[in-house]
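Some notes on the structure that comes next.
The complex is shown incomplete by one protein chain, all other protein chains being positioned as in the whole.
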Amino acid sequence: MDSNSVLEVIGVSKEFGGIKALDDVTFALRAGEVHGLVGENGAGKSTLIKVLTGVYQPDGGELRQLGEPVAFGTPVQAQAAGISTIYQEVNLVPLLTIAGNVFLGREPRTRFGLIDRPRMNAMAADLLAGYGITGDVRRPLGSLGVGAQQMVALARAVSVDARVVIMDEPTSSLEPREVETLLAVIGRLKAQGIAVVYVSHRMDELYRICDRVTVLRDGKLVHTGDLAGLDRIELVSLMLGRDISDIRAHGATSFGEDSHAEKEPLLRAENLSSPHRLSEVSVTIRPGEVVGLAGLLGSGRSETARAIIGALPLSGGTVLLGGKPVRAGNIASAMRAGISMLAEDRKADGIIPNLSVRENIVLAALPRLSRFGVVSRSKQDKIVDTFVKRLRIKASSPDQKVAELSGGNQQKVLLARWLCMEPRILLLDEPTRGIDVGAKAEVQALIDELAADGLGVLLISSEMEELIDGADRVVVLREGAVVGELAGDQVTEGNVLAAIAAVGERNSDD
Amino acid sequence: MTAPTSLVPPTDSAPEMAARTRRELMAGVLQRQGAAIVLVVMVAIAWLSYPHFGTADNLRELALQSSFLAVIALGMTFVIISGGIDLSVGSVYALGGVLAAYGSQWGFVVALLLPLAVCGLIGLINGLLVAKTGMAPFIVTLASLLFARGLLLAITQEGATTYKIAPDSDFLALGRGTFLGLGIPVYVALILCVAGSVLLKQTRFGQSVFATGGAESSALLMGLPVARTKVSVYTMSGLLAGFAGAMTAAYLQSGVTVIGIGLELDAISVVVIGGTLLVGGAGTILGTVIGVLLRNVIQNIINQIGTLDSNFQSVVSGAFLLVVVVIQRFLARARK
Partner (left out) sequence: MTSTDTGTRSSRARKSGWLQAYGVYLAVVVLLAFNLLFTANFLSGANFRTQLLQAAPVCIVALGMALVIGTEGVDLSVGAVMALSAALIPLYLGYGVFLSILMALAAGLVAGLFNGFLVAYIGIQPIVATLALLVGGRGLALVIAEGRLVEVRNPEFLALGNDDLFGIPVSVLVAAVLSVVVGLLVRRTTFGRRLVAIGGNRSASTLAGLPVKPVLLGVYALCGVFAAVAGVLATARLGASDPADTGMLMELSAITAVVVGGTPLTGGRVRVLGTVMGAVLMQLVHATLIKHDLPDSTAQMVQAAIIVVAVYAARERSSR
C-alpha cells in the first residue's frame, strides 16, 4: 500500500438493483496532492464520492485512512474523520447569514451556551478574508453570487479541520474570474498538506492543477497515475473507452460534403438569449439534416433545445419554422407547429412512471385521439401498436408500467410519444444516455431513418463519437454562446474538442 | 494575481439568485413591519373611535386574551419555520385544559404536569412520525387532531362532564392571578416568548430549525440533526399547546370541552401574518406576537362595534392570511 496515502479505496464495489455502479475500484489519495477524478456520466464518480463521504456504504471492499481500516456509516462520521465535500450545487442554506452558514452546526458559544455571534462573525470574516472574500458576513448567503457562495462552501469545508477535500464539479457555475480564485485556493490547500479530490470534465483545469488522475468508466477503474505523462487525447480515450487509433482514424475518414447545404432551412432559431444561460445563440436545421450541439456541461446545449421548444423563457430571439414564427415560451404552440423535444432527464422530465406504456406514448397526442374530450380507444390502440412495433419496444404489454421497463425501452417510449405528434423538427437531448448498447444502436439507426424521411434533427450528446458519427453539422457551444460550427469533413473529434477548449486548430496526434 | 471576491454582489454574477433571497427575506421583514404598521393603525383608529377601547380594563383584557394564543402560536412558529405544520394544536389545547381541570383535584403540580405529559407525548408522536417515516406533516397532525379530540371525549364521558377546579385551588392563580394589575398569563406568555426568541435566534438548535426549513437536503449533508430537530419542534408545539390549555382551564376555572375548535388555523394565521414564511426557513417570534395582537385588536374592534357578526373575525383572518400568502409568493417568485 501507498505509504504516503491519506485515504485509500480498496476493492470497493457498490450495486444498485443489480447494476454495478462501482466494480472493484482501488486507488489511493496522497497528502498534499490534487487528484483528478474523471469519467463520463454514469462512470461511477458520484457513487465513489458518496462512498467516501459516508452517504453510501460499500457492498464490497474497504476504506482506509492513514493505513487503518475505516467505515463511515453517516456523512457526519466522514466529516468527523476530516473528509469535507463541496458539491456542484451549493449545499448551504441561502436564508441564513454567511457566517451562520460557515459555522452551521459548530457555532462558537458563550459561557451560557448561547451562540456567540460577535465572535462567530469575526471568525467568519477572518476565515473568508483568507479566501479573498471581504464584506459584511451578516448578510444572507443567498444575496451572494453563486461563485462567492461556492467559496463560502469551500471555506466551511476546509475550516472543519479537513484533511481531504472533495470537490464535485466545483467550477460548473463559476465565472472565469471565480475559477481563478478557486484554483488559487486549491494551491494553498496543497501547501497545507490537504489532499484534494477534483472531479471535473474540464480539461484545462485538470491539466493545470492536478498531480495525478484516476479515470473511471462504467464503474471500473481504468487508470490511475500521474497526469504529467498523459496527453489530453489519451485521457479522453481512456474516458470514452476508445482506442486512440480509432479516434484518429475516425477523424481522418469523415469525408462527404454537407449535402444539405442547398436546401431551405426548416428551423431557424436566431439570437436566442436568456440571462445567464444563452447569449445570442443561432441554429438552423434543414430538412433531413442532423445538427449536433457540442459543448461541455453548462455550455447551453439543453437550454438551446428548451428555448426552441418554448420551455425556457427568452429575453430575446426568435424561432421560425418553415418561415413562420413560433410563439416564444409556449410549449403547446411549438408542438403544434411541429417541434418535439426529448428531454435530457427521462426520469425527471420524461416518463410518467406509474402510467402504462400506452398512456405514456399517447400523452402528448391526446387531443388528436379524442372527440369531445373522450379518448377513442381504438385510435389510441392503433397508434400505440404502430410505434411499439416500429421502435421494437420491449414490454410485456402496452399496459405495463413504464417504470418497469429498461432505460432503453423507456427512451423508446418517449421517442414514440414525440413521433406520434408527427413532428417536422425533433430535438433530442442525450437520447442514448444510460441505455444498453443494443438499444443505443437502435436509437441511432432510428435517428438516421428519421432524417432520411425529411425530419430535421437537433442532436445533443455528451458522447463524442455519437455526435461525430450521427451529425451532418456540429455547432459548438461554450458558456451559452456559439463558438464554432463544423460541417462535412471538418466534423472530427479533434476539431470539436479544440473548439470546445478554444485552443485553436489541433491535430489528432498531439 | 487573483482579485478578491468582494461580498458586494457582482453585477454580472447570478443576480437572480441574490435577488430571490433578498426578496424572500424582504417578504418576512415587509410583512412583519407591515403587520406592525397595520397594528399601530388599527390601535390608533380604535383608540380614537371607541372610547372604551383605550380603557385600562379593556387593554388588560386584550393582553390577557392574547396570551393564550401567543403561547400556542409560539410553538407553531417553530414548527412552521422548520418547514412543517401542526394542525393538532387546537384539540391538544382543549385536551390540556380538560386534563388540567381533572388533575387539579390533586394539587397544582398534577394539574400542571398531567397536561404537559400527555400533550407533550402527542407532540412527540407527531414529531416521530414526521421525522422518521417521512409522512406529510399535515396528515400526521390532522390525525392527531382527531385522536386528541377523541381522547378528550373519552375522558369526559363523551363531552358530558366538565371538570371544575375547586374555588380554593391554588392552580387558579395561573389563570386568574394578577401581578401589578396584569394577569399572570400575560407574564407567562411574555417570558415564554422571550425565551423562545432566544432559543430560536441564539442557539444551535434554533439554527438547525432554520436550516431544516430552509434547505433540508443541505442541512442533512452538513450533518445537522434534522430528525432530532423535527421531533423537538413538534414536541414543543404539543407542550406549549397543552400548557396554554392548562392556563385557560385555570382562567375559566374548568375544563371546557368545546373550546379550541379551529384554533390551529388561528395560530397558523397569526404566525404567517407576523412574517414567518409558510414554506419554512425564516421567521421571528416578535412577528408572531405582533400577529396575535393584531388579530385580537381586530376582534376587540369588532366587539366594540357591537353590531358586526362575530363570525366576521374568521373571515377577516382568512382574508388576511390570503393576502399575506399571496404577497409571500410574489416576493419569492423568481425561482429557477
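In order of appearance the chains are A and B, and numbering begins at 1 in each one.
Here, a contact is a pair of C-beta atoms (placed from the backbone, for glycine too) under 8 Å apart; a residue touches a chain by one contact, two chains touch by 3 or more.
The structure displayed is predicted, hence computed values, not measured ones.
J.: Among A:176, A:323 or A:373, which residue is in contact with the omitted chain in the full complex?
T.: Checking each option in A:176, A:323 or A:373, the one touching the absent chain turns out to be A:373.
J.: Out of A:82, A:275 or A:407, which touches the unshown chain?
T.: In the complete complex, the chain left out is touched by residue A:407.
J.: Determine which one of B:146, B:166, B:191 or B:305 touches the chain that has been left out.
T.: Result: among the candidates, B:146 touches the missing chain.
J.: I'm checking contacts with the chain that's been left out. Which of B:110, B:265 or B:286 qualifies?
T.: B:265
J.: What subunit A residues would touch the chain not displayed?
T.: 16-19, 21, 41-42, 44, 46-47, 219, 309, 311, 331-332, 334-335, 341, 343, 348-355, 359, 363-364, 366-367, 370, 373-375, 403-407, 410, 417, 434-435
J.: So that we can see where the missing chain sits, which residues of subunit B does it touch?
T.: With respect to the unshown chain, the touching residues of subunit B are 85, 129, 133-136, 138-140, 142-147, 149-154, 158, 262, 265-266, 268-269, 278-279, 309-319, 321-322, 325-326, 329-330, 333.
Just so we're on the same page, only the chains that are shown with their structure count from here on.
J.: Spell out the residues on subunit B that touch subunit A in their complex, using ranges where they run on.
T.: These residues of subunit B touch subunit A: 1-10, 12-18, 20-22, 24-25, 198, 202-204, 206-208, 210-211, 214-215, 217-224, 281-282.
J.: Across the complex, what residues on subunit A touch subunit B?
T.: 74-76, 79, 85, 87, 91-96, 98, 100, 104-105, 107, 109, 113-115, 117, 131-137, 139-148, 151, 173, 175, 177-178, 180-181, 184, 275-276
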